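Beneath this line is the structure, given in structure tokens, with notes to follow.
The complex appears here minus one protein chain, its other protein chains still in place.
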Amino acid sequence: MQWFNAVVQGLLLGGLYALFATGLSLMFGVMRIVNLAHGDLAVVASFLALALVGGTGLPLWVVIVVTVPLFAVLGYLTQRVLLQGSLSSGPLATLLVTFGLSIVLQNVLLEIFSADTRTLDGGSFATSSFQLAGSVTVGWLPLVTFLLACAVLAGIQVFLTRTGLGRMLRASSDDRETANLVGADSRHVYGVATAIAFATVALAGLMFAVRSSFDPATGPSRLIFAFEAVVIGGLGSLWGTLLGGIVLGVTQSLGSQIDPAMTLLAGHLVFLAVLAFRPQGLLAGRTT
Amino acid sequence: MSLSQLLTERAAAAVDVRRAARTSKASGGALLAVVVLLAALPYVVFSDITDTLVNFYVLVALASMWNLLAGFGGLVSVGQQAFVGIGAYSVIALADLGVQPYLAVPLAALTCVVFAVPTSWLAFRLRGDYFAVGTWVIAEVYRLLVVRVDALGGASGKGLAGLSGLDPALRGALTYWVALALTLATVGGCYLLLRGRVGLSLMAVRDEETAASAAGIDVTRAKRIVYLVSAAGTGAAGGVITISSLSVNPDAIFNVQWSAYMIFIVVIGGIGFVEGPLLGAVVFFALQQLLADYGSWYLVLLGAVGIAAARWLPGGLWGLVRDRTGLSLFPVGYYVRDPGHAR
């Protein structure tokens, strides 16, 4: 039963990983940018929420409603101001720019908030749970984050397949120049992709903040989770990312069941195994 | 005589192909003089200066190795801290086995090559940008594995055995010379490697991978050689870090910050130039010393300068110098001159 419990917890965590990884996958898919500041952005969102809750006393849900659109705007601006120019200089330049951003964000957070470990208080909701079957208890918070993550992924999926702009995002990902020929302004399309990525990162960052502790240096390890989820699931597939996130979450959960020190290592080893034996990912090939 | 032979000979007669834009025996002599001067420093200055210089040499070595990897091999790794850590821990482990720590430094380089072979086998499966994060994950795996080995001190790290009997002044001087030797070996190694066949292959690959591979260049082999050499140099630098600090901590030695240092030094100094890491390390070091009292703001500034360099100055500072003066201390490329104007 303990093992079953571990699988259930891992599955719920995996949904959050998938939501978090979506932005990384989207930015790579559309612009071929690997955003090395991805994890740090989530941590910035966590700290922003912490400061807002502490400073204004607003309830957490209001903070979420404010932070997520704010990040979308920041994402659009980041793309237009910082990333667009480096795109023409090749993949090395974009990698260096995002890595620089990562270092800047980490150290600014360190200077403002110190290196202390924090948590975001989610109230009684964050700790309440219900009994699923026998000894398996499911927390409301993990369940709600899982469902919310799935809902957001489904929403992005609908956007990408049913709207003109979403189609143009996918078209640009296939062939940027031809997308220009049917009227896509790449800079705008890329801005929108980055905005979605930032918004999902912010949402995931807030959920992480309520679930577990964080400090200014947490970003890189978060980035690695997102990256692993994307590679395990296979590039260019939202459902692949969901699967990858769940595989990673379940593996970590089972690993910690064996030995708490094995949590991270188990996830990394599954990632390396996929890399060695199925480098295209579990669900490769199909787009969206 | 075939047509292609004819054309090649005509072309060779029409132009003069040689290395270097403006290099001379004088600049080589000046370099030698600088090295002799640096080697004599422990006799002249106080140990705090030489200790500071040890850190500087380590940075130059690390950055040179990353420059070789990314600037010439096109392998942009964010996981070289794996080899800093493995090198550092190798020295600790070898010293525990009774090997003289200074002799353990070159052995640490060998250990890293041994680890780099399977690592490259995994990492080379990731194309392009994903290579960066993939190598980072692999570095994390090494850290997590090392932490599980009790003989290496687990999560709290371990002190270096075998140097306690030495006189501190002598130890300081020996460490300084080892660090200087490391820098000379890495910078000189880059230069020699790039002047040879491997360098030629890499530059062909850098210019046009498809054409290079069609011309019979084994692209993967050239890249793997670069990866292994870079791992060796980075590992030796990790070993020098250990003999300088006398202990090792897993979180610090496997920290991605090492990659940040390497990357920013190279990008600011000039990626793809042997001289770049030297110049970049000077700038980095100056920033670090100037802003020492402002906590981690120097990293914020460094990140910002790195972004700016990547965005607006793709050749870095050395690229700027070379465009203005045509100067090249370590010429590894070829230049075509019109014989009418040459000399």
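The first chain written gets the first letter, and so on, giving A and B; residue counts start at 1 in each chain.
Everything that follows uses one rule, which is that a residue touches a chain if its C-beta (ideal position, glycine included) is under 8 Å from a C-beta of that chain, and two chains touch if they have at least 3 such contacts.
Note that in this section contacts and distances are computed from a predicted model.
One chain of this complex is left out of the view, and of "ABC transporter domain-containing protein", "Branched-chain amino acid transport system ATP-binding protein", "Amidohydrolase family protein" or "assimilatory sulfite reductase (ferredoxin)", the protein name its UniProt record gives is "Branched-chain amino acid transport system ATP-binding protein". Considering A:L95, A:A179 or A:I224, the position touching the chain not shown turns out to be A:A179 (whole complex).
For the chain missing from the display, the contacting residue among A:G57, A:G134, A:G164 or A:P260 is A:G164, taking the whole complex into account. In the full complex, the hidden chain is touched by chain A at residues 161, 164-165, 167-168, 170-171, 173-175, 177-186, 236, 286-288.
The rule we apply is simple: only the chains that are shown with their structure count from here on.
Against chain B, in their complex, chain A makes its touches with residues 28, 32-34, 36, 82, 85-86, 89, 91-97, 99-104, 106-108, 110-111, 220-221, 223-224, 227-228, 231, 261, 264-265, 268-269, 271-272, 275-276, 279. Within the complex, the chain B residues that touch chain A are 70, 76, 78, 122, 125-126, 128-130, 132-134, 136-138, 140-141, 144-145, 147-148, 256, 260, 263-264, 267, 271, 295-297, 299-300, 302-304, 306-307, 309-311, 314.
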